[in-house]
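Following this message is one structure expressed as structure tokens.
Of the protein chains in this complex, one is absent; all others appear in place.
Chain naming follows the written order as A, B and C, and within any one chain the residues start at number 1.
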Amino acid sequence: MREITYRQALNEALAEELERDSNVFLMGEEVAEYQGAYKVSAGLLQRFGPKRIIDTPISENGFAGLGVGAAMVGLRPIIEFMTFSFSLVAFDQVVNNAPNMFMMSGGQFNIPITFRGPNGPAHQLGATHSHATENFYASVPGLKVCTPATPRDAKGLLKTAVRDDNPVLVLEAELLYSSKGMVEPPDEELLIPLGKADVKREGSDVTVVCYAQTVPIALKVAAQLEEEDISAEIVDLRSIKPLDEKAIFDSIAKTHRVVIVEQDHPFCGVGAEICYRIQKNIFDELDAPIIRVSQEDVPMPYNEDLEHAVLPNAEKLVAAVKQVCYA
Amino acid sequence: MREITYRQALNEALAEELERDSNVFLMGEEVAEYQGAYKVSAGLLQRFGPKRIIDTPISENGFAGLGVGAAMVGLRPIIEFMTFSFSLVAFDQVVNNAPNMFMMSGGQFNIPITFRGPNGPAHQLGATHSHATENFYASVPGLKVCTPATPRDAKGLLKTAVRDDNPVLVLEAELLYSSKGMVEPPDEELLIPLGKADVKREGSDVTVVCYAQTVPIALKVAAQLEEEDISAEIVDLRSIKPLDEKAIFDSIAKTHRVVIVEQDHPFCGVGAEICYRIQKNIFDELDAPIIRVSQEDVPMPYNEDLEHAVLPNAEKLVAAVKQVCYA
Amino acid sequence: MQPVEQRDEVEMLSLMLLIRRFEERASQQYQAQKIGGFCHLYIGQEAVVTGTIAAVRSDDYVITAYRDHGHALARGTSANACMAELFGKETGCSRGLGGSMHFFDKKHHMYGGHAIVAAHVPLAVGLAFAIKYRGEDRVTLCFFGDGAINQGSFHEALNLAALYRLPIIFICENNLFAMGTSVKRSTSLKQIVDRAEGYDIPGEIVDGMNFREVRDKVAEVADSIRKESHPAFLEVRTYRYRGHSMSDPASYRTKEELEKYRLDDPIIRLRAQLTREGKLTNERFDLLDKRAKETVLAAVKFAEESPELPVEKLRDYVYFNGAKS
Partner (left out) sequence: MQPVEQRDEVEMLSLMLLIRRFEERASQQYQAQKIGGFCHLYIGQEAVVTGTIAAVRSDDYVITAYRDHGHALARGTSANACMAELFGKETGCSRGLGGSMHFFDKKHHMYGGHAIVAAHVPLAVGLAFAIKYRGEDRVTLCFFGDGAINQGSFHEALNLAALYRLPIIFICENNLFAMGTSVKRSTSLKQIVDRAEGYDIPGEIVDGMNFREVRDKVAEVADSIRKESHPAFLEVRTYRYRGHSMSDPASYRTKEELEKYRLDDPIIRLRAQLTREGKLTNERFDLLDKRAKETVLAAVKFAEESPELPVEKLRDYVYFNGAKS
């Protein structure tokens, strides 16, 4: 194991999959000559050439659709959205063409495509540039959605996504691109299955379900709560769809209390779905109502303090945990 | 009161609002000369002329944005999507521009626009044409979403939507366009507030929360269950956002059991959000886990029997009600 | 470079007859409620797809919109598989899961059947991208209607195809109407073909009621593309005799206009040409027509008797697990 950044981990995943399979190509805005808006694709143009690392005009709908078409005849496109906020102009291609093709064609055309890029609020980008799209995409049948929070998960999930024969969205966390973590050496194949959550910290009093940008928040809070003798178990979903129900249920069977901390909007957010499944399947295990911590239901303001107030954060999570513990 | 169809009710609402306020105009594909793909705008071109009833090319993103821009300077556009499945190509305008403008401009530009058209699966239209978009749009801060199930609600909600100073989506039910119901005479102003649910049938044993196309299913099931001595209370949400929590909670306080029947997809669907709010706010009122009946999590197949199997339907609802009652 | 085999014109005439008779039956079966959903007929436009197919290779890629029955039949999908799809049967070209608007046939390089206007144009560019990526000399044939050219996806796709110089022919089947909207009410141009200039893509106007003109023009363009990859645009002028879909009375146009085009019927026209040249007798024509009708009747019977996909199997069509296709 060695320590690398989340950005490097993604870069390694891309390089390894491009190396392994000549049907894989990377396409998006500024991915080639500019080395990626966030430098995730740094060095790839030099290594794999312009045929496989392809810059596009600002035409998300067009190149997302191009990727789906190329996938119909067996190529394995990796389509980068500079951020998933811009995937909204390509929404129809991602939710209508990619996931429906297999069903509509009676099983003739599966779409082995990966859509990736940073998702969720970054820092003071304002309402148009701060979209967390996981609940949109997870609600669409035929799509798979993963949300890595660590360099290791980022590398392992992206590689798995590229090898999956269905459309997979890898929702990266811009704020974590420079964060570091231990990852297996390059010569060791690292594949992390979709639909497997990961207990990032064991605990006995309360389960905190989190993913992507909320994982570091949850870990920070867990450490803090320990001093107050509250033992929190941190369950990192890693994949939103398929969802690892069992991991969630197993943890709650231990703690009987749960808080879900998510980065999307509250109304019909990911946490709502998880809450439904918990109460439906293990109603009697719950000693207190489930509480969610998410964004406030308001468009993202630019002002830094206001943005902080809108986002899920440590203070809110601490309060929520205490509420379920002392309920 | 007189009996008219859901289609006529919408048509009256449009005519009355066009008559009342010269800033109101209707724009969309085939709304004028063709009299509407589903004839909802029949006669309006003849009555209000081409300046206010405007046909467009097939450019949803373009004319949705046109509407938002016109609303910035005080016009009150009614934008018809031939179906909300086609709103997906205009997604960015609806979720990014319309609802964010007021916040982003520091309160200078509110957007008094109505987006309307049929939403949800109709009959054998296949995966691309059967989208239920309510959970997408309800999750967006700054939007309001209503889903009328009866002619009276259709008229009253659409009129209210047009007068609202914010972006409102009126998600109509194509399968109900020809259904009939009692509505106040034209000379009586009919306005139904957004965010007010309606108990369509009183009951004491179980609460069935429904909206749009699932309301007639729920009423049919309630009648059937009565013969088996199960008294179901039917709560028609009418609006998804704002959501009338109180009406839901009040009913459950009576019945202590609830089934949510929705027309969207299960993952992060409207029912998930309602479930979260119920268990969070009135956890102790529940005598059984909440159960949802929704579409199956698969792209919509064309075949009629398979479509029926994917949709929420009476059989599934009956089974769900019995499950919560005998739990 | 693999040569384009010459397709016999009489054979192509029977293909047009097959499409015509298939659509007439489909219409009748729709009225008899054997077919559900939306159903868009190709009657009147047969020469467009037939002429195109006659000019290209069987391994070239074909993709179109929702008015797709003719394209599948022309590509080689059996009338049985097409009719069964309309009936929603497991024996259908999309196993009854796609319906009229979503015909697919991988074996015959028919990539759909797409119902969101213009959303398949980027897909077509992706097919062409794959051809160039693999260094093949195939051509992608992307059909769409006159109503599709005002969608953003059309615009982005054409710019991408031109920028990357991809092997694709954009074939605009200009039948003058998008539902009830005539081209002059949808498009700010005197002629659609001019839009290709905005992308520096060569464009031409073709008489879509004339089989031979379509075939020869497509052959010429496809040939140039195979020599050196580039996109091309053809505005093919045609006409649909029926309403937009089965539910459209088409009251937005005059009987006279319709009659004018009927006189120019692509089938009558090719028949006349062949007869004049002594390549076809009336007896032979009647026989071909009789065969087409029989084939379609047999297809109805086949569809009727075919099984539906069992509900338990539906889940196998959500995610591909390596087992299928």
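Rule of thumb we're sticking to: a residue touches a chain if its C-beta (ideal position, glycine included) is under 8 Å from a C-beta of that chain, and two chains touch if they have at least 3 such contacts.
Since the structure is predicted, the reported quantities are computational estimates derived from the model, not experimental observations.
Across the whole complex, the hidden chain's contacts among the shown chains comprise A, B, C.
Screening A:124, A:179, A:281 or A:323 for touch with the missing chain picks out A:124. Residue A:303 is the one among A:178, A:204 or A:303 that touches the chain not shown. Interface note: of B:5, B:110 or B:224, the residue touching the hidden chain in the full complex is B:110. Screening A:6, A:25, A:48 or A:86 against the full complex identifies A:86 as the residue touching the chain left out.
The missing chain, though absent from the display, is touched by one residue of B:36, B:142 or B:271; that residue is B:142. Residue positions on chain B in contact with the hidden chain: 25, 51, 56-57, 59, 61-75, 77, 92-93, 96-97, 101-110, 141-142, 144, 165-166, in rising order. Chain C residues in contact with the hidden partner, per the touch definition given at the top, are 150-156, 158-159, 162-163, 185-190, 194-195, 197-201. By the touch definition given at the top, chain A reaches the unshown chain through residues 29-30, 33-34, 37, 55, 57-59, 61-62, 85-86, 88-89, 123-129, 296-299, 301-306, 309-310.
Basically, only the chains that are shown with their structure count from here on.
Ranked by separation of Cα centres from chain A, the top chain is C.
Chain A and chain C have CA centres that are 40 Å apart.
A straight line joining the Cα centres of chain A and chain B is 30 Å long. Rounded to whole angstrom, the centroid-to-centroid distance between chain B and chain C, based on C-alpha atoms, equals 36 Å. The set of chain C residues that touch two or more partner chains comprises 94, 96-98, 102, 114, 116, 119, 152-153, 317-318.
Shared interface positions of chain B, defined as residues touching 2 or more other chains, are 61, 85, 88-89, 126-128, 296-299, 301.
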